[in-house]
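To keep things clear, I will list the structure first and then write my remarks on it.
Heads up, one of the protein chains got dropped from this complex, but the rest are sitting where they should.
On to chain A.
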Amino acid sequence: MTTLTLTHAKFSTLELFRIPIAVVGSAFWPAASMLAFVVPFAGDDPVASTFATVSMITFAVMNTNLFQYGIGVSEDRAQPWDPYVRTLPAGATPRFLGRILTGLLMMVFSLAPVVLIAALFTEATVSPAAFVGAIAVCALISVPFILMGLSIGYSLPQKAALVVAQILFLPLAFGGGLLTPPGGAPGFIETLAPFLPTGGAARLMWWVTVDGFPFDLKATLALLGWTVLFGIVAVWAYRRDEGRRFG
């Protein structure tokens, strides 16, 4: 089972990296947002720029996974290779886990520039321990967004998946408080944010990286709930999916 997971991960990673522009593309957007929004506005204030950098990382995690899986899986399902892979003697698990490993690797490539820019051009600081913690938490919070992307990718056709991902990502970012400093969002968002997957994820990230930011149990439990929910939806969607019906 584990070897098969690695095989699936290797296979999709190879496929991804043979088209380097896709990797460059996903690294470009978070880096550009850092340079355009964080460096000029919050770069001089250590706390504000740490907050903002972490928000940007969370935003990139959500964005990358939502699009990579939501749209990527949906596109794959339209390819004639997909029905073939389904005839191989493996269930959903190795494919799922393989995709998740690939997604994590992809995120390293899209997040590394953000971290570099934060270190070089802003006053953002973290202790070495917090940095390691942030990497671990970053991997954890990507799980619900990967599963969310998979749910979309497996339940919707290509064009619908694109629209749904585009409709979801901005409210999720804004509603989760990623585009505003903590405490600086409109009141209803402050109330709502901890219970959205983005808000829960950002709070976990802030907790590891920003000194004195409290651990938010309610938000973490909500995030856990979302993870279980998206997991169930993703597996259900994969099982009922029969690929595209022609061919």
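We take it that a contact is a pair of C-beta atoms (placed from the backbone, for glycine too) under 8 Å apart; a residue touches a chain by one contact, two chains touch by 3 or more; residues count from 1.
Rule of thumb we're sticking to: contacts and distances are computed from a predicted model.
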item: "ATP synthase subunit b", "GNAT family N-acetyltransferase", "Anti sigma-E protein, RseA" or "ABC-2 type transport system ATP-binding protein" - which is the UniProt name of the missing chain; value: "ABC-2 type transport system ATP-binding protein"
item: Full-complex contact with the absent chain, from A:Pro83, A:Pro157, A:Pro171 or A:Pro186; value: A:Pro83
item: Residue of A:Leu14, A:Ala119 or A:Val132 touching the missing chain in the full complex; value: A:Leu14
item: Chain A, residues in touch with the chain not shown (by the definition above); value: 3-4, 7, 11, 14-15, 18-19, 79-84, 86-91, 242-243, 245, 247
